[in-house]
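The complex appears here without one of its protein chains, the remainder shown in place.
Chains: A and B, in written order; residue numbering restarts at 1 for each.
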Amino acid sequence: MVRSATSLTGNGVRDWLWQRVSAVILAVYTLFIFGFIWCTPQLDYATWFQFFQGIGVKLFTILAALSLLTHAWVGMWTILTDYVKSARLRLTLEVLVIIALFLYFLVAIAIVWSV
Amino acid sequence: MSEAMRTVKFKIYRFNPEVDIKPTMQDYELTIPDKQDMMLLEAILRIKAMDDSLAFRRSCREGVCGSDGMNINGRNGLACVTLLSALKQPIELRPLPGLPVIRDLVVDMKIFFEQYAKVKPYLINDEPPPAKERLQSPAERKKLDGLYECILCACCSTSCPSFWWNPEKFIGPAGLLQAYRFIADSRDTAKVERLEALTDPFSVFRCRGVMNCVDVCPKGLNPTRAIGHIRSELLAEGN
Partner (left out) sequence: MALPTYTFDAIIIGAGGAGMRAALALAESGSQVALVSKVFPTRSHTVSAQGGITCALGNVHPDDWRWHMYDTVKGSDYIGDQDSIEYMCEVGPQVVYELEHMGLPFSRLDDGRIYQRPFGGQSKDFGGDQAARTCAAADRTGHALLHTLYQRNLAEKTNVFSEWFAIDLVKAADGQGFAGVIALNIENGETAFLHARAIIFATGGAGRIYQSTTNALINTGDGIGMAIRAGLPVQDIEMWQFHPTGIAGAGVLVTEGCRGEGGYLINKNGERFMERYAPHAKDLASRDVVARAISLELRAGNGFDINGVSCVKLKLDHLGADLINSRLPGIRELSLTFAGVDPIREPIPVVPTCHYMMGGIPTNRFGQVINVDEHGKEYVVEGLYAVGECACVSVHGANRLGGNSLLDLVVFGRAAGLDVKEKIRDLPLKSVGEAELDAAMSRLNRWDNTREGESVSQIRFEMQKTMQEDFGVFRTGEHMQQGLDKLLQLQQRLNHAAFKDHSRVFNTTRIEALELDNLMATALATAHAAIYRTESRGAHSREDFPKRDDINWLTHTVYHGEGHRMTQRAVNMKPLHVKPFEPKERVY
């Protein structure tokens, strides 16, 4: 068995499962948003703002943001361990990816909460 | 009356570490009767009769020993079961990609065999054997078809990008096919341990479903499907 500290769960099955679960959440969220747009004849800032005031929509959006985070991390970690063979460089890149993802998440929360 | 002849052109990867700093591609021409087809291995043997410095492995010359895996016009295959007529000229021969080259078309297969050994490719059954055979129904035996026939030629693993990037960590299609061969054997009692040893993020899960392995396998086996079965078993076991 290959040991790995930096992967999402340290376990291939769980990483694999998380990646797929998050993909499903993202897919449903995407359908949900497009469905809203489709069903709204007059889409302007006011309806958009009102739509995001619903607590359900807020929670779903945060869940989608979390899923994006999870999905991106599993994917980026895999790509980095495939292509970046220098451990030091890889660790640096991994930290940068984590910081970026974390910042994205904070921004997402700030936006959703500001509504 | 002399028979009509034709010339077949080759470009063959040459590297001898004793004299060469860098590998080169060498041109060869072989003259054979117009109407005659032959296996690529036969053609290489004839080239070797002209240039005895050309090195490659070969044994059974009928596609069951797995010695003469090589990259033929960009695609991995066995020279002994590839017809010349099926190949575009000049026929370009290179060693199997992704493994260190020892010389010419001969690669160092150490890591490939290590990954094979890692899956414990042998039956484990700690119960005392019966006086006769262990019984296995034809249906249970059928599960081993498409798995046990592997000849360890390495055509699959050396065509797999994931194996190129992580040959020490990703077991590769050949090894995983054998891992499943024993997981699927009704006589084996170590299924849980076998699966547990495969739960990390690399051993199995580096398979990205590229399916090059399925495309090149000279025995028509399907490692991707076996890997899929291993994944399902891992999920079912709740690892």
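One rule holds in what follows: a contact is a pair of C-beta atoms (placed from the backbone, for glycine too) under 8 Å apart; a residue touches a chain by one contact, two chains touch by 3 or more.
Keep in mind the model is a prediction, meaning the values are calculated, not measured.
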Listed by label, the shown chains touching the absent chain are B
By the document's definition of touch, the residue of B:L93, B:I151, B:I183 or B:L198 touching the omitted chain is B:I151
Sole touch to the unshown chain from B:L123, B:V192 or B:L235: residue B:L123
On subunit B, the omitted chain is touched by residues 16-19, 48-49, 52-53, 55-67, 81, 102-104, 106, 109, 113, 117, 120-123, 125, 129, 131-138, 140-141, 144, 148-149, 151-152, 182, 185, 187-188, 220
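By our rule, only the chains that are shown with their structure count from here on.
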Averaging C-alpha coordinates per chain, one finds the centres of subunit A and subunit B separated by a number of Å equal to 39
Residue positions on subunit B within touch of subunit A in the complex are 162, 165-166, 169, 196-206, 231, 234-235, 239
As the complex stands, subunit A meets subunit B at residues 1-4, 7, 10-13, 15-17, 78, 81-83
